[in-house]
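Not every chain of the complex is shown here; the ones you see sit where they belong.
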């Protein structure tokens, strides 16, 4: 297992970590297998989505703000209840196949840390397992 | 890894791919293991849900339309921002256990490609790994 650190800059944003994950895959030496990703936080998750147009990421966080508005009337009183909810919506884990030493992603796909209560320093735990 | 092709017929629909996935499991020869599924698109995802009553699938896409209405005011101007958002909600990957050469699904469960920007030809990448 390898842990990478991701610095986020806003309260809510999707940070592209595809390159860092690809580096971990390369260092693992695995040619054919699966890359597992796990975010050990409860107010940030992980998602795979469009890498080409950054406005897509903005749309995702904005729609999630409508679903769970920050500052609404929540039971959890630490001011980040919305961030917990969004984390359960996008999820805390993902996997991507590895072939020929590369992440098998679609043309437009990138891997994103989904920050919902930043800015912070976040961790993503990665393991690459050969078939 | 095996890639199956899925033709979708509407802009938004859940297409039952359980049979096709089961065929890939059978061809793999794996008796006990895990079947991994990955959708290499950013406007279609994968989900596991009720197979018996097709109206459930309609309810899922209709509620997601309310969460992210097509044609609302988005930053992404290609007309499918809602489809990207929905993809991050349902997710791009899933796994199902395999036992005795069969997918281990609950009585009512089926595997669905979740199309949010069809009709199109979509791909699902599948790998069956023995324990």
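For clarity, chains are labelled A and B in written order, and residue numbers in each chain start from 1.
Definition applied: a contact is a pair of C-beta atoms (placed from the backbone, for glycine too) under 8 Å apart; a residue touches a chain by one contact, two chains touch by 3 or more.
Owing to the predicted nature of the structure, the values given are computational and were not obtained by experimental measurement.
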| item | value |
| --- | --- |
| Whole-assembly copy number, given 2 chains displayed | 3 |
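Throughout what follows, only the chains that are shown with their structure count from here on.
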| item | value |
| --- | --- |
| Whole-Å gap separating chain A and chain B, where each centre is the average of the chain's CA atoms | 20 |
| Of all residues in chain A, those that touch chain B in their complex | 34, 47-50, 53, 55-56, 58-60, 62-64, 66-67, 89-91, 94-97, 99, 104-109, 114, 131 |
| Touch list for chain B against partner chain A, complex | 1, 36, 38-42, 67-68, 74-78, 81, 84-85, 87-89, 91-93, 95, 125, 127, 129 |
